[in-house]
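Missing here is one protein chain; the remaining ones are kept as they sit in the complex.
Right, chain A next:
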Amino acid sequence: MTGPIPSVALVGNPNAGKSSLFNALTGARQKIANYPGVTVERKAGHASFADGRPIALIDLPGTYSLTPASLDEAVTRDVVLGKQAGEKRPDALIVVVDAANLDNHLCFALELLALGLPTVIALNMLDLAERDGLTLDPQRLARELGVPVVPTVAVRKRGLAELLEAVDEAIRTHQPRDVVAAPRSDASLHQRARALARAATLSETPVRRWTQRVDSVVLHPIGGFALLLALMFVMFQSVYAAAEAPADVLESGIGVLQGWVIDTLPDTFLRGLIVEGVLAGVGAVIVFLPQILILFLFILLLEASGYMARAAFLMDGLMGKVGLSGRGFIPLLSSFACAVPGIMATRAIPDEKDRLTTILIAPLMTCSARMPVYALVIGAFIPARNVGGTPIGLQGLVLFGLFLSGIVGALLVAYVLRRSVTRGNAAGFMMEMPRYQWPRARDIAIALWQRAWIFLRRAGTIIAMTTVVLWLLLSFPKAPVGQSQVEYSVAGRIASGLEVIVKPIGFNHDIALALIPAMAAREVAVSAMATANAIDASGDEEAMAETLGERLQGKWSLATALAFLAWFVFAPQCISTIAITRRETNGWKWPLFMVGYLFLLAYAAAGITYWTAVAFGLG
């Protein structure tokens, strides 16, 4: 018998271990896309039955009921009801419940059973339930619910074959059944769920004391906060320390590749395009892959272990003061790697105004793309000595100050926005604190690979394209002998026009020229200046940055350098961020607002920095 491939949706509460189960079932054979029209991620994959027939699986966002409170929860409802545009209603459901939290998770399961689709319950994380002192009776639960219940331990791949077999059976033997309607009121639903959970529980010994002890440290008003700060400190240290070696390898790899192209191709237009345009530009960005991956590794580990919800708890007080909620902490933390995934992570924030404000301030978090700019200018203008007699380096301190300015700026902006354009209800904050868990290497690896892929795709498309365009603009029209190619080129002339606007805040022609391509990606500012300074970019990036730094020292005043740094704290120019904001807010209004306010702030910050510095005689 051959028919269409059956499609099965995994659905369940948050923290039911749904994604781990999905990973265990599909392995790395996953495809992440967006549902058309909405920006919620659609995770799909394939598995096969024991006899080799394929089965299509989708992993739906976790939710508590069919009444959604946020965008991704709405997708779950629409898919299981068959109302999601462009998505076939699934042929069957795998309802994933946490074996240790049946009281709660069976509520949603009852609601889903009432839909009448072929359904199998995955009694997941049975091992953790046993660790918590629970002994359960899956058969009893199956009898009570009238559908198969399969115990699974996703991490150890236990119960997977049985689960798929039960799904197969459920689809083949399914007849429209007399559906027992789910109890109407929340109270009776919970009562029914509790009764079921009690019936399925053979014995229960109260344990989990250690979790409580851990939490009393982790959530301690002062100690917990200190621990959070220490973790953040270690995270940022590792991002810069541990990424150095792999970044060097990538860098020299690109250098070798450039050398190979130069040796292989004749000196033509095409060679210039490949070596100075594509390889130099894309290479300058790919070098940051290790940093981004390390940051994501930390974020994924914090999330998988259950710590992230604790961090949100600790940060909520502070964020509540400016009208945000602890929920916003996770997206903002991700924005230190890149604002794009950060902004995408805001989907979990239920309050619309709270979410919008978080999106608008996300670009103020110092993303990794700003690092090359900071590194270049700090290296060239800030002396490498220690502050007073302390072991704290002045350069590092300036870097830290730039990070801090972004954070403080973000909080102030949020405060103002929440009292003006994004005024609304006081943001609520309700979330479940998941149990502590040991992160699974496999799940982390899959998620990390997905991030890396998204980043590389971006580097290969948008960044490659802009560098090529910039290279063309800088190379044409050809300057007559005796005139500067950069000044004479199209890009040079545009920069001369822009220079009029940015001159008052101390910016020169170099900077004006760099600001335009930096719209594509901030780090392009560095390679743009390098090209403009007519430095041979075929060497490795570090050597280039060094000589570029020396060139800048001769051409810029300290006041200009400081103003340039201040500009980049607020720098709005990144097309990807603008594009993702447009997608996430469904229109041009908010991205334009964001760009506008960021430009104003950047201009003001650079101006004030410049004028102050000049007043102190640094001009």
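We take it that a residue touches a chain if its C-beta (ideal position, glycine included) is under 8 Å from a C-beta of that chain, and two chains touch if they have at least 3 such contacts; residues count from 1.
Please note the rule applied: contacts and distances are computed from a predicted model.
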According to its UniProt record, the missing chain among "Ferrous iron transporter FeoA-like domain-containing protein", "Protein-arginine kinase", "Probable glycine dehydrogenase (decarboxylating) subunit 1" or "Integral membrane protein" is "Ferrous iron transporter FeoA-like domain-containing protein"
By the document's definition of touch, the residue of A:Asp103, A:Glu144 or A:Glu165 touching the omitted chain is A:Asp103
Cross-chain touch to the chain not pictured, restricted to A:Arg89, A:His190, A:Arg551 or A:Arg583, is A:His190
Contact with the hidden chain, among A:Gly27, A:Gly82, A:Gly317 or A:Pro477, goes to A:Gly317
Across A:Met431, A:Ile494, A:Leu558 or A:Ala604, the one contacting the chain not displayed is A:Met431
Given A:Ser7, A:Gln30 or A:Ser65, the correct residue touching the omitted chain is A:Ser65
The missing chain sits against chain A at residues 64-65, 67, 69, 100-101, 103-104, 107, 132, 186-187, 190, 212, 215-216, 219, 221-222, 224-225, 309, 312-318, 320-321, 326, 350, 425-426, 428-433
